[in-house]
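For this depiction, one protein chain was excluded, whereas all remaining protein chains were kept in their positions.
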Amino acid sequence: MTDTSAPGRDSVTRIMAWVLGALVPGIAAHVWLFGPAILITLALATVTAVAAEAAMLRARGYPLRPFLFDLSAVVTAWLLALSLPPLAPWWLIVTGVLAAIVVAKHLYGGLGQNIFNPAMVGYAVLIVSFPAQMTQWAGPLELTGTSLTLNESATLIFGGELPRARLDAVTMATPLDTLRTGLLQQLTVDETLRQPIFGTLGGVGFEWLAVAFWVGGLILWARRIIGWQVPMAFLAGIVLAAGLLHFADAGRYGSPLFHFFAPSVALAAFFIATDPVSGATTPRGKLIFGFGAGVLTIVIRTWGGFPDGVAFAILLMNLAVPLIDQTTQPRIYGETRTGREPRA
Amino acid sequence: MARELFRFKGGVHPPDHKAESNARPIHAAPIPRQLVIPVRQHIGNPAKPVVDVGDTVRTGQLIAAADGTISAAVHASSSGTVVAVEPRVLPHASGLPDLCIVIDTDGRDEWVERTPLDYRAMPAADLRMKLRDMGLAGLGGAVFPSAVKLDAGPAQICPLLILNGGECEPWITCDDVLMRHHADDIMRGAAIMRHLLGSTEVLVGIEDNKPEALAAMREAAARLEFAVEVVAVPSVYPGGGAKQMIETLTGRQVPSGKLSTDIGIQVFNVGTAHALARAVLHGEPMIERLVTVTGHVLRPQNFRVRIGTPMQTLIDLAGDREGATGVLMGGPMMGLVMPNSHVPVVKATNCILVQSRELFPAPPAALPCIRCTRCADVCPAELQPQELFRFAKAGDFGRAQEYHLFDCIECGCCTYVCPSHIPLVAYYRYGKSEIWAREREKRAADLARERHEFRQFRLEREKVEKAAKLAAKAAAARAQAAQDQARRVAPATDAPATATPDAAAGGTGEADAKKAIIAAALARAQAKKAQSAPKNTGQLSPEQQRAIDEIEARRAKIRELARKPLESETENP
Amino acid sequence: MLTAIGVMVLLAGVIGVALGWSAVRLKVEGNPLAEKIDAILPQTQCGQCGFPGCKPYAEAIARGEADINQCPPGGEDGVKQLAELLGVEPKPLDGEHGVPKPKSVAFIDEQTCIGCTLCIQACPVDAIVGAAKQMHTIIASECTGCELCLPPCPVDCIAMIEIREDLPHWKWRYPQIQLKRVA
Amino acid sequence: MKPALRNAVRTGAVLLVFALAGTALLALTHERTDPIIAQSRQAEKIALLNQVFPAARYDNDLLASQQRVPASDLLGTRQPSALWIARQGGRFAGVVLEAVAPDGYSGNIALLIGIDADGTITGVRVTAHRETPGLGDYIDRAKSAWADQFTGASLLAPADRGWNVKKDGGHFDARAGATITPRAVVKAVKRALDYYARHRAAWAGQEPPTP
Partner (left out) sequence: MISLHEIQTLFRNGLDKQNAGLVQLLGLCPLLAISNTVVNALSLGLATTLVMVAASGAVSGVRNFVPHEIRIPVFVLIIAALVTVIDLAMNAWVHPLYLVLGIFIPLITTNCIVLARADAFASKNRPLHSAVDAFAMGLGLTSVLVVLGAVRELAGQGTLFSGVDLVFGAAAKDWVLHVLPHYQGFLLAVLPPGAFIALGLLIAAHNWRSARATKRAQLPMAPPASA
């Protein structure tokens, strides 16, 4: 049986390749701002992901070629790698990628069947299990004045130790963490934001990383790889929720602008929440999905037990997708708003 | 001229491949040696053959009559001899055989008498019956009997008539060249349609990638005594779909589950209008049509083809080439794969598209759906194809129906854009026919349940009646026995005393007895009659009665046949 | 302590009375479950399940006296539907009650038929017409293919003919996509 | 009698009997176990108090010495809390305080702090918290010995600036990446010492309750 209609030129591989390409500005900014460690993380994650994907495909009796070449495993690996602290130890990266590919993707039935975003499952597993390692961020070059060389990074990542002083020199809490700490120390937002890590828009360095992700996201949007609904709704959810809190008590809650320019928000808006497999599919559903993820992100950031809430927000909304899709079925051709016309 | 146009949702822009075939003039294909004419060429009941093997027929002669309202007659496409009335493989995706009338042509092409109709003088209902008997059916692809569509319903008026010159499928150009060369006939057909439907406005929608057709139609429109607006519409696939054309031209959508006439609009393909004009003004039944032969052939072009001509004949005329991998009837988006290239051209055959590896490379292996919703973006029926696919694949047909599977027009846009190369439409066709099959099964089960329950009820009733009868019989027997005994006793004791009255009484008694015997015999005969009367005939519906009648007729024939050889045997020696 | 006992006992008494009363007064008549089961059964009325017809079998299932895997005409699909309705695990068909066969209709060889009416009496859906000493005919559209007419026929003139696919009954096939290696 | 009524009486009676039997069984068990359970509770409480105030350093009935104190900013409490006064040979030997660190990473951290007569801490235990598992929960004695570093500290040792985590230039350890939680605990302990300093005289002056 052949379906006669000729398929167009687009393919899953092309879509995934575009997503990878659109991540390049972000990666470049990452290297520029935090040093070359991210390249090691990316490489390790990619190798692990492809190996795990191949092993799972073989175990499940699927052919390797079409599925490995669809690049979806590489996309998952890159997204997870970019969410991790740049100096995360190798076993952390491997554990996260395995959780993403083996558990979140293949145990749920492989590409297209995973109800949760694999990269975010990997992230969630890591932050729940190893919160201490997950909060060791490298400080931006602009503040630390020095960054680890590729060699030093490799040594650190693959289990070697570095002198404590050297490590302390390059690591610092993320702006989000710092804000949270400051607020808990009864400092107001303004006082906290006077600390050196905060720049004009978000965190020093971090804000430029966010901008780089924005550039990649806009490329994807221009290429019609992603729609406008999810990113816009997600950002709207962030701004609205953060804005409401900020408006209610500017001294206790960070400004929407600050949240807006967190790199995790940009990455999530354009690359993670837009994952079609685990996201909503109807036009209105996409808006609800994005908006809900945005609001939840702020809620979890503000009151949750972990520093960032993007991963949990997206996983929670993933859970709600079947419900959202079912309740937002669009009007079909020839159907009136209130339902079908009675048959004549 | 600045008519406001509306953009329907969805659609795609595949390369149109029109230039290959639309530049050449229309060629009349020669009449083949043998015509294979299926009786099932349209939607609705198949036509019933009215010719037998051995009959000679003339061009345009009725060979199968329309059966019921939604049906259309079938005619001999050329003169010759009927050599078979038997199942042959049809131009259908199933490759299954169905009843066809096979005619060996005599090459003379002698027509039956053709009588033009004065449509203005005829009552509309009569004219429609006439059109049905002339085999008129839509040539746009759905092959719906035109007579039905030309009925404007109880209101007897359909304000807007649209002629659909939107030929959006790639490769196909038969409507394009028809409009270029026969614009006047099309307009004459439109006039008849306008008359039958009581339309006040006539629009012709033609895509802007057919400038020659637009010009020709505009010229023809200018020559008419009524206003016809020829509108250039954007070339978007499937803009030539009736519902899409209506939305493009009027901005209105046909309500789901309703007909376009419910909102006062009727749409006809330009080819149908042309055929209608030929039928009414020239008395020619539908025995030929234009067919685009294109794709992997040397000279892609359009032919005027008699219905029943084998497709291979046309492919040979257009120049057969090495490396053909298959034949499609229709375009690449909605066309059907033909079981072989020798199946006949039917009323639905607008295009014969010869495939090759270069023109139609095998699609890459399908990957799982990633729910990217590109299919939803292009779906002109505004469905959620990815969900329909999921349900159809999982066999969850109830949900598929909830998500409006039956509103899918199988246009193939979703398959065209799917980055995972999933043959989506194949899943929808599978889902639809599964649902139909299940409904058939359900109806059959309901019928069986009903009949079984009725039988249980009948058996129960019969048992009760039988018991009552037996009881009555037993009572009678007892009474008889008592009487006999009384009699036996009476004569013994009182024989002489009754002797004299006995003579008198004997006369009446004897008469009574005789009467009783006759009555009993009558009753027996009646009972016998009742017994031999067909059983189970009380609850028959007309169809069942008809089925039985047919069986009886066949039996009579068999009996006759069985007798005949005997007779001949007795005669011969 | 005594109050606790008192309260418990009182409560129990009241609830017991209420339950006992409502058990009698609020009893639901009829068996909607049997109807639902009957709707799933194929209505072949063949009796292979060991019950005289589909409805008695449905009622037996509803009462818990019959298993769900006794209906060969319903096939594995039917068992699955019943299992879903009743919330139990589907199980393979019980071979004792026969095996699923392709759907067929009975056909009477009219040359051999002696018109004894025995098949008419056996047909559960009155799909055979005819009279004594005349040939009988089966109304194909009403025949359920139950085969109950086969054993009573003294001259073996009834054959089961498999229903072949024809154009009006043709179905589009499930699209075959070979992704997984065939084990 | 109508069938509904008859059935009602029957079921009512049966359920009544079962309820009676069940409750009787429970009553019996309760009678037997109640004193033992009460003892266990006492033992448990005293064991906890002994963790922050060694049993060797007092001889009074510590549980009986419980007092209610009103809510106080220094204790971080919003509701009245409890304290226990330890005596050795009738003389004031120390106090066990309930305190709250209100600014943990995820809300309140409940503390039990033992302070001897010199104002030196004899022990600190976290009794309830909702800190992130694996990150801030090392303050819990069940997870690590972190809380032990308070033992022996007082308002003077370390000196004022020293009542901070090391990252802020203080004396107390804290794990990298999770400084909010220990910071909160250090501050709460410091404030409890302030509270002690303010009220010591009152506790020491109290007469021991006559037995």
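Letters A, B, C and D mark the chains as written, and numbering starts fresh at 1 in each.
In this text, contacts are C-beta pairs under 8 Å (C-beta built on N, C-alpha and C of every residue); 3 or more make two chains touch, one makes a residue touch a chain.
All of these numbers come straight from a predicted model, not from anything done at the bench.
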Quiz item: Which displayed chains make contact with the chain that has been left out?
Solution: A, C, D
Practice problem: Sort through D:80, D:133 or D:152 and give me the one touching the missing partner chain. | Solution: D:133
Quiz item: Which of these, A:19, A:71, A:125 or A:210, touches the one chain of the complex that we don't see?
Solution: A:125
Practice problem: Mind listing the subunit C residues that contact the chain we can't see here? | Solution: 12, 15-16, 19-20, 22-23
Exercise. Over the whole complex, note the residues of subunit A touching the chain we left out.
Key: 103, 125, 128-131
Quiz item: Residues on subunit D that touch the omitted chain in the whole complex?
Solution: 7, 10-11, 14-15, 18-19, 22-23, 25-26, 29-30, 32-33, 36-37, 40, 43-44, 133-134
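Here is the rule we use: only the chains that are shown with their structure count from here on.
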Exercise. Just give me the whole-number Å value for how far the CA centre of subunit B lies from that of subunit D.
Key: 86
Practice problem: Among the residues of subunit A, pick out those that touch two or more other chains and give their numbers. | Solution: 1, 3
Quiz item: Among the residues of subunit C, which ones contact at least 2 other chains?
Solution: 172-173, 175, 179
Quiz item: Tell me, which parts of subunit C touch subunit B in their complex?
Solution: 38, 41-45, 53-55, 110, 117, 120, 124-135, 137, 139, 141-142, 144, 165-167, 169-175, 177-179
Quiz item: Can you list the subunit C residues touching subunit D in their complex?
Solution: 1, 4-5, 8-9, 11-21, 23-25
Quiz item: Hey, which residues of subunit B end up touching subunit A in the complex?
Solution: 8-9, 12, 14, 243, 253-259, 262, 328, 330, 332-337, 360, 363-365, 367-374, 376, 380-384, 386-387, 403-404, 407, 412, 415-421, 423-426
